[in-house]
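With one protein chain held back, the other chains of the complex are shown just where they sit.
Right after this comes chain A.
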């Protein structure tokens, strides 16, 4: 959907490119596909591999940032998105959905420095030991995103708030790349979120079997057979898998903790206690 042009003026069209490592490259394959009159980059498996590399390089620093800092960054995304409502509206996103997506960033922003207290803590072990469990990010997460903006935000935010980095195979490319522009102008370090547009059936198998991807979220996979294939491929490296929900997820509902905890490891550290 396009914004109305001014009479007598030829509008400048936007090229929708990929979002990898904080930059907006074209697909290395040189391919595009047509969506609503726009040529959109058609990601290749090489693009997917590049995106994993970017996500992996960004991951330790993002996970090493303080939780307070990550919360600030997520809140900044909400600010930038709020300021760009018109762009999303022009792409046909309903106002209520837009508000919900902004509010979701705010909600997750607040979780960054709380999830460790809720999901971890000191364990009362029977012996002279101090023992504490804390959640940690699982690493690089590949996400097959659902088509709506709220769905897209609802799969990215819980993954990155705890320090994971993501490679997102996005549906609805114009909306997704507009979100990428929001991310690029927020304080999200390059590589934390990488967005690929195109056909997930083409790129997802490479991510599912990729040795350097720790988890795969199949929420947006709309074909059961493909979901089975991807889950089976993910078993090769024992990736954590979030399966698609039959009948779809109600993204307007309270997400609860599971979207975050599904992408967390628990590390338990023991130390003797004594004088």
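Here, a contact is a pair of C-beta atoms (placed from the backbone, for glycine too) under 8 Å apart; a residue touches a chain by one contact, two chains touch by 3 or more; residues count from 1.
The definition used in the following text is that contacts and distances are computed from a predicted model.
Name of the non-displayed chain as stated in its UniProt record, restricted to "Ribose transport system substrate-binding protein", "Hydrogenase", "Aldehyde dehydrogenase" or "Circularly permuted type 2 ATP-grasp protein": "Aldehyde dehydrogenase". When the missing chain is restored to the complex, the residue among A:72, A:89 or A:133 that touches it is A:133. Take chain A: the residues that touch the chain left off the picture are 118-119, 123-127, 129, 131, 133, 138, 214, 224, 227-228, 231-232, 234-238, 240, 256-257, 261, 265-272.
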